[in-house]
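This report concerns only the one structure given below.
Subset of chains shown; positions unchanged.
By letter and in written order, the chains are A, B and C; residue numbering begins at 1 in each of them.
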């Protein structure tokens, strides 16, 4: 039982009141990921990784994900103009992260790991945490928070295996081999490999343009092709992320 | 397939671009519900009802729930001081509702049903919608939104069946027969009837007091006993809510 | 002299510096109440009740009312689309309540009673108080606040007397017998009984609809008829509210 919200409150209280529990909070987005995949990988993947991490860390609990994230950007998510991409303002995400962490800290929690699944969220998570730690400090509470994006745990060996033809960067992995492989491993019913589109990785000029110009983005909405994704590679990616995050937690929280 | 986020974006686009799809948005909370039940019934019940409603309304889609809700109040949820109750500020909920509805409307959606599962959310949902409709109107978009709390669909006959010893009001049903029965029907693994506590329905003075006084609330966190809850009554409650909401939707959206 | 703002500051200081004064803060709204009554009963009634309460509580003071309240809702106030209904955003009301209570606490006040006269205000008052208490705690100040809506002090006996033909709930009392009787007692010059309209109490579907549909609401703007209102019943209602609130204050503040 590592889903925080699946516990009754007395069991939860018993597990967290020492302040030594580690709360894993997945933060994602509802965003198109190509014609071959559902729009929730940015939520489902970090949640699954959180559960994987907690599976062998008895003091870890996975909080309900923050499902709606910051606006999709052209170079990392195709852009906010795609039907289905359903994103919130930056201030709203900052406030949500702040409020949830402050509420959890009031239960006695002092150790947090925020697992991000959507590139565009990063800086708004950072700001939410900064404001939350300031607020908590004023209440006499010192908490410690790790913030990570799961793909940063994929090491060079795994990259070499998963991208045998060369790796063009996490940014163009939107809807590509990384996310599709993970979804094939975790939620194969939400992927239809027959609908993947073959196209070279997207390339972009060195600037961003607003309003977005849809012609910059492959019509599929993916920034690289998912054709070479596989559940097997998904398992490999999943395992390397889980193991790496566990190691970070053990290093920081003992 | 009625979960919005489980669709790929092209399928989604095809279903919503006419503006005639009905988007069901569950809004809940993470809140203690007594020692016998998980802390997510306010999310899981409206989501399940949404899926039930959509099951026989082909143009309906259920969006991912807004999982974190407004602060628990003593008289309707036991109070915000219980461990596990994890709530957000009013302004954050207003903004989240606003942002999500505006984003969905930009995909072409014009018909929304917000299914609330947490009493304290109501007025913040109302304000989020009011601000969203103002914003959309300035963009030349007219949308129509129904806002409901599922228990308002439980009719007198059902009340008479489920509460044979008398009904003392929805307010003290927190963690009681209503929610426990629904969870026994929908998620029996998240209920442990052996841990239910027997106590009379809570009674309160005519005012609220801040900061909350824990002695006003039964130690269990429930405001009435769940002892007489049953999966059978849960099914009855579920069916009457689903049927009623479907009827409202047909009446308003044809 | 129980109006706070009618005192000079030195007299005020002498009365509040012990921290044992009770500050009564009326919160209302400017909202249509039918063709037979002015648009300020939600301000005037709680202010009058506050003064009535203070009349026999020597340590009580009535602060100037917050006159503008949250947006009128169809089922409790007819809706925000009526000419004359002049309401503010939820965030503005939250902030106003917060700021006023924090300012009064900085004078040494620790005991507050917020007397609400407008149903739609309730949750925004709650949030304003929650934020104010958090802010004050960070300044090393612990205050205690009672929040009440005056009609919750009308007991069953009084209901039986005032509504001899049956009581259909406070929600449809907007502009009806309750408020009109109180205004006839308190401000008879602001009521014209000749203009009351006779219609059955409004009934509504179990959901709210946005934007509001004016056809849901009686053309008069009242949700039940005020025909049977009387100054005599107004006095009875006034006295029972005043006595009940005094009792709550004595119970909580000694």
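Here is the rule we use: a residue touches a chain if its C-beta (ideal position, glycine included) is under 8 Å from a C-beta of that chain, and two chains touch if they have at least 3 such contacts.
Not measured: the values here are computed from a predicted model.
*Asks:* 3 identical chains shown; how many in the complete assembly?
*Replies:* 6
FYI, only the chains that are shown with their structure count from here on.
*Asks:* Same or different interface residues for subunit A and subunit B, judged by whether over half of the residue numbers are used by both?
*Replies:* At the contact between subunit A and subunit B, which are copies of one sequence, the residues are largely the same (over half shared).
*Asks:* Subunit A to subunit B: how many Å between their CA centres?
*Replies:* Each chain reduced to its C-alpha mean, subunit A and subunit B end up 26 Å apart.
*Asks:* Distance between subunit A and subunit C based on Cα centroids, please, to the nearest Å.
*Replies:* 47
*Asks:* Could you pull out the residues of subunit A that touch at least 2 other chains?
*Replies:* none
*Asks:* With touch defined as at the start, can you tell me which subunit A residues reach subunit C in the complex?
*Replies:* 138-139
*Asks:* List the residues on subunit A that touch subunit B in their complex, please.
*Replies:* 4-10, 12-13, 16-17, 30, 32-40, 43, 63-68, 82-89, 91-92, 95-96, 99-100, 103-104, 107-108, 190, 192, 195, 221
*Asks:* Can you check the complex and tell me which residues of subunit C touch subunit A?
*Replies:* 137-138
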